[in-house]
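Selected chains only, in their assembly positions.
Labels run A and B following the written order; every chain starts at residue 1.
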Amino acid sequence: MIHPGPEAENHGPSPPCRTGARSRIPGGVYPGIWTLVDVPGRPAPELIPRGATYQTDVMDMVSPLILVNLKAYHEGMGQSAHRIAAAAEKVGKESGIVIGIAPVFTEIRPMSQHYAIPVYAQHIDAITPGAHTGHILPEAIRAAGARGTLINHSERRLTLADIEACVQAAKRLHLESVVCTNNDPTSAAAAAFQPDYVAIEPPELIGSGISVSKADPGIIERSVNAVRAVNPDVRVLTGAGIQSGECVKIAVDLGTAGVLLASSVVKADDPETVLRDLVSLV
Amino acid sequence: MIHPGPEAENHGPSPPCRTGARSRIPGGVYPGIWTLVDVPGRPAPELIPRGATYQTDVMDMVSPLILVNLKAYHEGMGQSAHRIAAAAEKVGKESGIVIGIAPVFTEIRPMSQHYAIPVYAQHIDAITPGAHTGHILPEAIRAAGARGTLINHSERRLTLADIEACVQAAKRLHLESVVCTNNDPTSAAAAAFQPDYVAIEPPELIGSGISVSKADPGIIERSVNAVRAVNPDVRVLTGAGIQSGECVKIAVDLGTAGVLLASSVVKADDPETVLRDLVSLV
């Protein structure tokens, strides 16, 4: 099920490697360990290359984000969720790459309490505290320990007005906002709300097992450009067809800040091996 | 804000009193303490009068259910939710009346773990484990410790097909199902799915502060009759305008198996006093 990068075929998942990293970092290559710093305007500490100072013009240097959506998969709940979270914590610490998970709502709290990884909600509703039944209150997500939330995932679409209200709620509550979109015009539109991330998921690639690198890198490039034209502070995630470290490397090389993925990790026999491969080429 | 029963006006909330209780119990009055028994076909033990044997013809003797929907009220989360749950546990034990709560999804687990009261989800989605993001998986609700779930609450309406699928999912997972309806035809329709409860909420009374006893007892009677005509095993809850022990007594006297209420308890300065009043005349 896992599409290994070329190196992996010969000698297993490649070890973490970030020397010779992303070429657009000003001032040259930052080898070695990344470090957490508090960043004004960001809800949580950011990983930046050791020795660098966090500032707007080196914003691209923050660690890529590997965000694993556990969906409602049987393999993403209960003990299986704990196994994935433990692997994310372990590989994240080893590699210095931020690996987060988005579990079902009832598991946000235990995952946040037990693991030193960022936990995201899969959705919030555009409501404020009051007479609402069966909805996802952003305040409740925050109280449960979430660091951020997906908004407008392709399996949970929202209206334009609600997306804007959700991003505002996330800002108010210091939750990271990851707005999912389906093409470059919707990515540009989402960027107008100034979320932390726009995650572009070309619908034809979702769950297809087709790597974005082979299918349509153009849509990622166009989305990155469309988002930057509207608001250069909004970071882009590549959100479909991610299966290997090679995919992640291409995603980062195309200018995105990381990846949003699901089945490749959740349905793997050994999530730790997959995660280690995913971060291997960044 | 609380509408006290007539006795309460003189000497505080009346003490628990169920001697001389519901006249339709065969074989006369069952005073004193109720006791928990395992009942075939019910997902959890039922309270029945001590000395009675659980069987179909005494099914009406099971304890009424007081179900408190905490909604997304600020006063129904975090420490406030704990305070309400503790009061429900205390008053429930004192009175032998079952008092349950329906908190936000992220608090189902801690509430279930900390309190010996039935906890309900406010909603489930008609999905099975798989690629669904941001939805409420019935299996996840069950795993978090819920005893049952609201379905089709007036603030979270579902399609006919989804209501049926949700009731089936609840049966499969041994979750109690409480289907909310808005009038007697929809109550009859819901009864066709054989849920454990149909909770009738006349829309004109929701949040109105108007007691069903003064407004329209006819709608409760018609709904009870409509439900029984379709399926006599389905119990009915009275779901709007409940504010006092007098309201609960009228609801039970009209043939319903209890009440579904929210703001009267959640927004009370002292939930314990309100709960004690609610069970005082049953």
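What we mean here is this: contacts are C-beta pairs under 8 Å (C-beta built on N, C-alpha and C of every residue); 3 or more make two chains touch, one makes a residue touch a chain.
Please read all numbers here as calculations on a predicted model, not as lab measurements.
With respect to copy number, the whole complex recorded in this structure file holds 4 identical protein chains, 2 of which are shown.
In this text, only the chains that are shown with their structure count from here on.
With centres taken as mean Cα positions, chain B sits 41 Å from chain A.
For chain B in complex with chain A, the touching residues are 69, 71-74, 77-78, 102, 104-110, 121-123, 127, 129-137, 139-141, 143-144, 150, 153-156, 207, 262-263.
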